[in-house]
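What you see is the complex with one protein chain gone and the rest in place.
For chain A:
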Amino acid sequence: MTQHDDHDLALLVRDDPVHTGPADTARMIRVGTRLRRRRQVGIAAAVGLAAAAVVAPFVLLGGTDTAVDTDLAPAGQTSASTSEAAQDPSTDPTQVTPKSLRDLSGSAQVCGVAVCRVSRGTVGSVERGEVIGTRLEMGTFDGVPEVLYAARNKGFDTITGKPKDSVDVLSAGIVVDGQLRRTVWSFQPVEEAGVLGPVFLYGAQRTIAEDGTPQFAMFGLIEGEHQEVTATVDGQSRPVAGLSTTVYPGYTAFYDRGPWDESWGDRAEITYGVPGGPSCTPLECGMIG
């Protein structure tokens, strides 16, 4: 690196136009608040476990009532040392007490498998890629079909950062007035072979169904064509909600949904796989966007 190089780069930076579009600060605050609450839930859980670890021997050994009253709070409460979580939410709606560890914003996203209803209404980019297989219908969301599909896109390969003639990407979307709108740009499995896979999972976080109940929803891909993909919870297996071997040639695309178990952490603790074949949990293979 020479001073000449430094100078040239400084000129390029100086001449580069700054972005002129608007910032969606409200969305950042909404997402940031959610992240903050998740962290607080984690802290509260850790404090609860730590308190239980300290107190359990006292209880087992016939410890005093005082120890239990002060250190092992009843379910739904926490130690006073949980800083922000112990404050009164009436003074600051972003602060949470143990009674309000769930999203209090009143704008909880209501989700299908992939698409979520947000304040701005219909979401999604018009799919400009060429759909290369069939569309797997995952049901309807907000009255429109939600589908899983693969599209061939031209342009840059964002994995390598290099221009590429085309990349085939598994995506999810909705069909509005006959127009396919992409809501999630997901996997480019061929390019990722050897790095990820053979199971690719997306989603599985806690969301709210249209009927107001907590649920999880996710979709994925498994290398090869399989007639069965199972979801296993606590040793009990069942078929996933839907699958297809014609969405993404050479792979089995599937989706799944179900009620949320409040004992789960950030993501549904479910193992997805092929009987006798590869399997994975969202914690190992999944990504939350």
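Assorted remarks:
To be clear about the criterion, a contact is a pair of C-beta atoms (placed from the backbone, for glycine too) under 8 Å apart; a residue touches a chain by one contact, two chains touch by 3 or more; residues count from 1.
Assume contacts and distances are computed from a predicted model.
Hidden chain, UniProt protein name from the list "histidine kinase", "Carbon-monoxide dehydrogenase small subunit", "Carboxylate--amine ligase" or "SigE family RNA polymerase sigma factor": "SigE family RNA polymerase sigma factor".
In the complete complex, the hidden chain is touched by one of A:Gly21, A:Gly178 or A:Gly276, namely A:Gly21.
Remark: the residues of chain A touching the chain excluded from display are 1-2, 5, 8-10, 12-13, 15-21, 23-25, 27-29, 31-33, 35-36, 39, 84, 91-95, 114, 116, 118, 120-126, 155-156, 158-163, 176, 181-188, 191-192, 195-196, 202-203, 287, 289.
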